[in-house]
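The next block holds one structure in the form of structure tokens; read it before the comments.
Just one protein chain is left out here, and the rest sit where they should.
Right, chain A next:
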Amino acid sequence: MAAETYKIFDITKIRADFPILQREIRAGVKLVYLDSTATAQKPLAVIEAMDRYYRWSNANIHRGVHTLGEEATTLYEAARQRVAKFIHACKAQEIVFTRNTTEAINLVAYSWGRSQLKAGDLIILTEMEHHSNLVPWQILAAEKGLRLEFVPVTGDGYLDLEVYDRLLEQHPRLVAFTHMSNVLGTINPVREMTEKAHRAGALVMVDGAQSVPHLHVDVQALGVDFLAFSAHKMLGPTGIGVLYARETLLEQMPPFLGGGDMIKRVELRTFTPNEIPHKFEAGTPAIAEAVGLEAAIAYLESVGMEAIEAHERGLIAYALERLAEVPGLKVYGPAANHRGGVASFVMEGVHPHDVAQILDREGIAVRAGHHCAMPLHQKLGAVATTRASFYLYNTYEEVDRLIEALHKVRAIFG
């Protein structure tokens, strides 16, 4: 499979937009960044937008009438508009800014879950969830006496949809699952699963931490009720994330955190909550980060989500093919055409940490561990894995360097 077949866009030009990719990890050893699933690198456009904001427009929002205050408010709300358009939300009010995916999921659990669910209610999750889509529900379940059931993961890394169908017969109130696994790369059939959940009378919350950065996500076409994601995994800054929720749900939900900005009126013993989405954004938010997120989306759109997806599909197909050449290497997860740009693997006789450490010597950044998915690793029968993940700035040559380095690991450990 010739690398050229996959040329979707001018990768040299894209790479030039990311200053960090020019870095040498040691003299003469160029960085190969294969850890975008943990966090993505940032293009100059994002770094500069935040810099410009701090140099030129910095002020608090929704308060001062001065010029800076108005500029900052306009920029912050423009970011919300941009996010809404990016995921095809009907309205900007359906976009709540949070700190990250984790906080967005917690918001659903604590606001929607705590007010709407009662003892004995069922929530369906899956075995491939990130801890952030398990622990909030475990906490809520303990508090309210909820039942949790889990869609199993099959040996080849898919959700077992037959079991899912059977679980739906028990009338769950909520189904919460990841769009794309951060370990297996599996892309779950969100639309089909959502339709079925709705027919069973349940709402659907999707963890979009891995899908929104890499796929074209349309919340209306998918039909989901809640979607959570993080800016830092989609070329944006850390410190800001998004909860999308249908307007009617947000209207129904009580506030999450209390404080400034989330109120309309406060008296000593009572308060009137603000309108949505401000009702859920207590205190001074991450303003510069919203500006950075807006720039990140602009960048992603300029390249095109379809093009990014196609590029990553090519890379992962090539990577899976080449990984199969390394002796004693086991790669988890589905076939290339059902997964995003993620490959988690173990090398026989070598601990995943040691693999990652030796790759680091070669300038290659991968992650080793359980990737915040301990239950999934238990299911896979692996304490830990090493994970290589790709984004729009990765190249076929970098896959080659990964493979070469893995051969070196093999040689060191015999």
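FYI, a residue touches a chain if its C-beta (ideal position, glycine included) is under 8 Å from a C-beta of that chain, and two chains touch if they have at least 3 such contacts; residues count from 1.
One rule holds in what follows: contacts and distances are computed from a predicted model.
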Options "Fe-S cluster protein", "FAD-dependent pyridine nucleotide-disulphide oxidoreductase", "Putative ABC transport system permease protein" or "Transketolase": UniProt name of the undisplayed chain: "Fe-S cluster protein"
Given A:368, A:388 or A:406, the one touching the chain that is not displayed: A:368
Residue of A:114, A:351 or A:379 in touch with the missing chain, whole complex considered: A:351
Full-complex contact with the absent chain, from A:266, A:307 or A:412: A:412
Residue among A:167, A:262, A:288 or A:384 that touches the chain left out of view: A:384
Absent-chain interface as seen on chain A, which is shown: 349-354, 357-358, 361, 368-370, 374, 377, 383-384, 412-414
